[in-house]
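Missing here: one protein chain of the complex. Every other protein chain is in place.
The block that comes next holds subunit A.
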């Protein structure tokens, strides 16, 4: 007996079962479990998809920029498209969708990835997603970026969440943090003060094991090996980073800060 399949629209989770709304439909109210971000939504769990909105009839070819062919039919074009147009919110959605598709049929039915399914995702696919994110974010976004941060926090996810800006400090006597609300409290732009590793989002709704397994996937073993080298890489990009962290502290109390 199956029970949960159709239900799995969580606010912070990508759902495969949802349909798209026409563009003129106002976003659903927060009562809906689905994030009120509309425009492009994948239709179903098929591996290629047709964006169903007005600017939809773009067909994406399977042009492979990556070296090896990962899962034969999977297309990263939509992700690339969103990233290249700096539509990070959609890119984020698409990334989670891809991850679910990569995790296999059961994950697609379920609507989320179980941590132990991550081992079956081909290295190349994860690397492709990661490199697309890095490429379009000046190396600020991407799983490997997150992995480096996680390593720096010695695997402490609370510290990690605070670092990448997924948790916010509460205005309480004792220092406390709470999860940011999806999607309104996240940053969907690549600004100077956007925290490093902020995207793509893997939420903690079901704990940290999924993210832990993604980041510790062999695809990102290189991060460990090249920790120093990477540090050097970040160092070259440090102009941005250092100024961004400065900005972060300066701007963190700005009232219109979009976290």
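Going forward, a residue touches a chain if its C-beta (ideal position, glycine included) is under 8 Å from a C-beta of that chain, and two chains touch if they have at least 3 such contacts; residues count from 1.
The criterion applied here is as follows: contacts and distances are computed from a predicted model.
Asker: Quick one: the chain not pictured, UniProt calls it what, "magnesium chelatase", "Septin-type G domain-containing protein", "Spermatogenesis-defective protein 39 homolog" or "Fe-S metabolism associated domain-containing protein"?
Answerer: Answer from the record: the omitted chain is "magnesium chelatase".
Asker: Of A:131, A:151 or A:212, which sits in contact with the chain we cannot see?
Answerer: A:212
Asker: In terms of residues, what is the contact footprint of the unshown chain on subunit A?
Answerer: 1-4, 6-13, 15, 17-19, 21, 25-26, 28-34, 106, 110, 112, 114-117, 119-120, 156-158, 170-172, 175-176, 178-179, 181, 204-210, 212-213
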